[in-house]
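Removed from the display is one protein chain of the complex; every other protein chain stays in position.
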Amino acid sequence: MITPAVIGLLVFFVYPLLASLWYSFTSYNLMSPPQWIGLRNYTYLFTQDPKVGKAALNTLWFVVFMVPIRIVSALAVAGLLVRVRRARGSWRSVFYLPALVPPVASVVAFVFLFNPGTGPVNRVLHLFGVDGPLWFNDPALAKPSLVLLSVWVMGDIMIIFLASLLDVPRELYEASSLDGANGAQQVVHVTLPHLVPVLLFAGVTGVIAALQYFTEAAVASGVASGKATIGAGASAAIGYPDDSLLTYAQWIYVRGFGNFQFGYASALAMVLFVVASVLVVFMMRRVGAYTPSEAS
Amino acid sequence: MTATVIEATAQPSPLRPEARAPRRTRSLGVWVAEHVALVTLAVLFVAPVVFVVLTSLMPAEQTLTATIWPTSWQWSNYLEVFRTVPLARWFGNSALYAFGATACMLVSSVPAAYVLAKIRFRGASLLFGAIVVAMLLPPQVTVIPVYVLWSKVHLTGSLLPLILPNLFGDAFSIFLLRQFFLTIPREYTDAARVDGCGEWRTLLRIVVPMARPGIAAAALFSFFRAWNDYFGPLLYTSENQAAWPVSYGLATFRGVHGTDWSITMAMTVLVTVPVILLFLFAQRVFVEGITLTGVKG
Partner (left out) sequence: MNFRRVRSSLLLTVSAGAALALAGCSTGSADSAPVASAAPTDLSGTVSLWHFFSDREAGVIQTAVDEFEKANPDVTVDIHSGQDDAKLQQVISSGGDVDVAVSFSSDIVGNFCSTGAFVDLEPYITRDKVDLEQFPEVVRTYTEYDGTRCTLPLLADVPALYMNSAALAAAGITAPPTTLDQLEADALKMTEYNPDGSIKTLGFNPLMGFYENTPMNFGPTVEAQWLDADGQAAVADSTWPEVMKWQKAFVDTIGYDKLQTFTAGLGQEFSDSNAFQTGQVAMQIDGEWRTAFLADQAPDLQYTTAAFPVGMGHDDLYGSGTISGNVVGIGKGSKNPELAWALMKYLTTDTDSVVGLANGLKNVPTTLPALTSPDLVVSPQFQTFIDIAKDPKTTTRPSSPLGSGYGQPLTDFWTKWQGTDGSGLQDGLDAAAQQMNDSLALVAAP
């Protein structure tokens, strides 16, 4: 019964890992067989590649800023919703529905909304006498613009937080009230401890998503640059503006499928593998310490 | 535990009234503040949708002007999308990908999850560990050799490299389903075995009916992942327009066809609508599913 899954794991996971390792020591363009070049790919990666550092830092930026900002805003909305008494279902839908919009559609929409010259956002800002910034066309603001997008689509973790908040046993509040705790103390001593598992879950999944951040950044660059994707190739606009949206995952794609340097792209992939493994193991340890072990 | 979560979510029951009752005067101020915050936030969350829909109905020239309300309602923009690109075909491809991947996933992952949840065997924890790692690692780590494999069997240029692997289990779905199956008390499966049921019968007669909400949730997740996928179609179908799903078609739409914002927004709306409809149709399963992943994952 489990044989297909085992085959799947071997063909689509174990074998590719080993093959990636082998390719990473070769020069390989898919046209002719891989040729062994030793550590050449790795020396280029660590000492010469002009963009790998930038790509890694951008990915780190998303891990450090996007993940917590998303969690905090989802928590804030969930905290408000939990106190609403009437029509909670409708309120919940308002904040949840954006999460359903397909990522490509939401990015295309946001690049349009935040278009510096003609987008509604800057038009509205203009009404208030504010000169709107360049948003997706400004290297300094492109990443924050994507964070705004990620907040707009935070509905899925918001729902989880909301469920967890509603799940806090009422007796705990009663008991702490009797002990004389005020609202703020209740939040710190009752609500937050109860939320720890879901917060960790959101953190872990958020970090994992940030490590492979690709679609939103790639589509935003493509649409905002105004470059025709035709002709110049799918990788032409990647990173626009000024490589500020170039993530590590995209760099693997560009070197692999834009330049057809499969050997070098595999070396990049192996480095990602090591970093991601370390992070995942570290986080699993942490999570393991908090989650009560499940039976069976 | 799962049941109580759903109940609590679904019920708009007043919360902790006893904590508030003694301080009614202050709560009015708090109530107002909370609702002002909520309404403001709600406006901010709804505004993008309003702007997008309004723009999708504008004449093309108007998108470059400051007027936000359409000067005339161009419903034909939506037809224009179908004239510019083979949108019906792309929707068909998206449906093929999403339904195909989900069906394949169910066939392979439900039994695998059952084995991992309910049967003890040597290497079980190793296997489960491998599935967790496969689920957590970025797909870009393994993408190159997998692409090479598919290119050797000449299946690139189609959606098959994205659908077929689901026949061999999907790590995330297996993980999710296993968590659901674990909540089914062992007595049920043991009783079935005592009655002489084989593993398949036990799975189909006892476990699947009991875990129906969980399976529905896993299926929905799989469906949405396929429908929303951009990276996979970019890799495997970019050279064959006839195989594009809508999400990929939308991403290239403005670049390739140099289309105006109004038409682009019309297509954006068109790509989003089916997902929203599906949500309204299966809202309960959805919210339960998300909640369960969060609380149990």
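By letter and in written order, the chains are A and B; residue numbering begins at 1 in each of them.
To be clear about the criterion, contacts are C-beta pairs under 8 Å (C-beta built on N, C-alpha and C of every residue); 3 or more make two chains touch, one makes a residue touch a chain.
The structure presented is a predicted model; accordingly, all values stated were derived computationally and were not measured.
S.K.: So which of B:Pro59, B:Gly157, B:Pro213 or B:Pro274 would be touching the chain we can't see?
M.R.: Counting the whole complex, the residue in contact with the absent chain is B:Gly157.
S.K.: For the chain left off this view, which of A:Met154, A:Val168 or A:Ala224 is in contact with it?
M.R.: Of all options in A:Met154, A:Val168 or A:Ala224, contact with the hidden chain holds for A:Ala224.
S.K.: Touching the hidden chain in the full complex, which residues of chain B are there? Just list them.
M.R.: So the residues of chain B touching the unseen chain are 60, 64, 115, 119, 121-123, 145, 148-152, 154, 156-157, 199, 238-241, 254-260.
S.K.: At which residues does chain A meet the chain that is not included here?
M.R.: 1-3, 6-7, 10-11, 14-15, 19, 27, 29-33, 35-37, 40-41, 44, 48-50, 115-118, 134, 137-139, 224-235, 242-243, 257-261, 264
What we mean here is this: only the chains that are shown with their structure count from here on.
S.K.: Taking the touch rule as given, give the residues of chain B at its contact with chain A in the complex, in rising order.
M.R.: 4-5, 8-9, 12, 14-16, 18-19, 34, 37-38, 41-42, 45-49, 51-52, 55, 63-66, 68, 108-109, 111-112, 114-117, 127, 130-134, 136-149, 151, 165, 167-171, 174, 182, 186, 199-200, 203, 224, 227-228, 230-231, 234-235, 238, 246-248, 250-256, 258, 261, 264-265, 268, 271-272, 275-276, 279, 287, 290-291, 293-295, 297
S.K.: Looking at the complex, which residues from chain A come into contact with chain B?
M.R.: Checking each residue of chain A against chain B gives 1-2, 4-9, 11-17, 19-20, 23, 30, 77, 80-89, 91, 94-98, 100-105, 108-110, 112-113, 118, 120, 123, 152, 156-157, 159-164, 166-167, 170, 173-174, 177, 186, 197-198, 201-202, 205, 208, 211-212, 214-215, 218-219, 222-223, 227-230, 234, 248-249, 252-253, 256-257, 262, 265-266, 269-270, 272-273, 276-277, 280, 284, 294-296.
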